[in-house]
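Take a look at this one; I'll ask things after.
Only a single protein chain was left out; the remaining protein chains are all shown in position.
On to subunit A.
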């Protein structure tokens, strides 16, 4: 071990180095690191906020979707109901119309039958009169025996 003027020289060097570090190295580096820590903290809180927002939006969209589905189901149910109602109405109308047609046809048939019967009676009466006329030859005066003829006709 030998002490000499190097000791003083090295102390001066050391002090100069420390002063340099104090001025040019330490403050900018620590300042920058604090700034970064702050930015990271900001970023993290922003991410948290965004996550919260996203969760809210998802919840809102799920609500909307559920509402829409419910609405759609209601509309479908109404439409089905209306459709079955229409079918029912159509059915009953058709039934009524059919019945009416059947009734009309029946009445027509009845009246035709009546008509035919009447015509037939007339003809039969005529035939009977004609036949009797031929048999009796002039013995029967149409005018004289009109009442007789009419009663025959009625019996037919």
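Rule of thumb we're sticking to: a residue touches a chain if its C-beta (ideal position, glycine included) is under 8 Å from a C-beta of that chain, and two chains touch if they have at least 3 such contacts; residues count from 1.
Simple rule for what comes next: contacts and distances are computed from a predicted model.
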Per UniProt, the name of the complex member that is left out, chosen from "Phosphate transport system permease protein", "ParA family protein", "ATP-binding cassette domain-containing protein" or "ATP synthase subunit a": "ATP synthase subunit a"
Touch criterion as defined above, residue of A:17, A:44 or A:72 at the omitted chain: A:17
Touch list for subunit A against the chain that is not drawn: 1-11, 13-18, 20-22, 24-26, 28-30, 32-33, 35-36, 39
